[in-house]
Structures are given as structure tokens and as C-alpha cells.
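One protein chain is absent from this view; the other protein chains keep their places.
After this line comes chain A, so read on.
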Amino acid sequence: MSTAMNFGSKSFQPRPPDKGSFPLDHFGECKAFKETFMKCLRESSFDNSKCRLQSKAYLECRMEHQLMTKEPLEKLGFKDLSDPPPRQANEDCQH
């Protein structure tokens, strides 16, 4: 695509990822979390909003096994899923 000589139209410019590349999970340490996540996706007809807890769990697993740099989950967009104060626990159960 980037070598097409079509001067009238735009072409795509790939950008590197913000936090770099995931190291490969050669030993399948987080495979169970991935399976849970995929199962959740299939059940919710591939709606990402319903499976965010599972994706958060997968990323936490990766961080534990040194497959991802440790970062607070808010920086990964899981601000609404981080542990709430006790009085808000009832509202979060409904997500």
C-alpha cells in the first residue's frame, strides 16, 4: 500500500505502539486468562465493554510474569475498574 504511486489519494502511515511491543508468552503462563477473556467475548457477542474485567486480569497476569512493564492500571484505561471505595461498591457491581 505504501509503495503505490497514486498521488491523489492518501496512504496509511503506520505508527509505533505507545508502550512498545509485548514480549511473547512462550510458556503460556497467561493462557488461562486469555481463554477466560475469549470465552467472555464469545458469550457477549464480541462486545468489548462487557469483558473489561477479564482483559484487566490478563494484563495483570502479564505484569506478574514479567511479560509487561508494571504500570498502574489507570494509565491503561482501567480507571473505572480499579478498586472502588467501599461505599461505591454497589454501583460498580452493575457494570
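The working rule: a contact is a pair of C-beta atoms (placed from the backbone, for glycine too) under 8 Å apart; a residue touches a chain by one contact, two chains touch by 3 or more; residues count from 1.
We take it that contacts and distances are computed from a predicted model.
Its record in UniProt calls the unshown chain "Cytochrome c oxidase assembly protein COX11, mitochondrial", which is the match among "Colony stimulating factor 3 (granulocyte) a", "Cytochrome c oxidase assembly protein COX11, mitochondrial", "NAD-dependent epimerase/dehydratase domain-containing protein" or "ER membrane protein complex subunit 2". Even with one chain removed from view, chain A keeps its contact list with that chain: residues 1-5, 7, 10-22, 24-26, 28, 31, 34, 37-38, 41, 45-49, 52, 55, 58-59, 68, 74-79.
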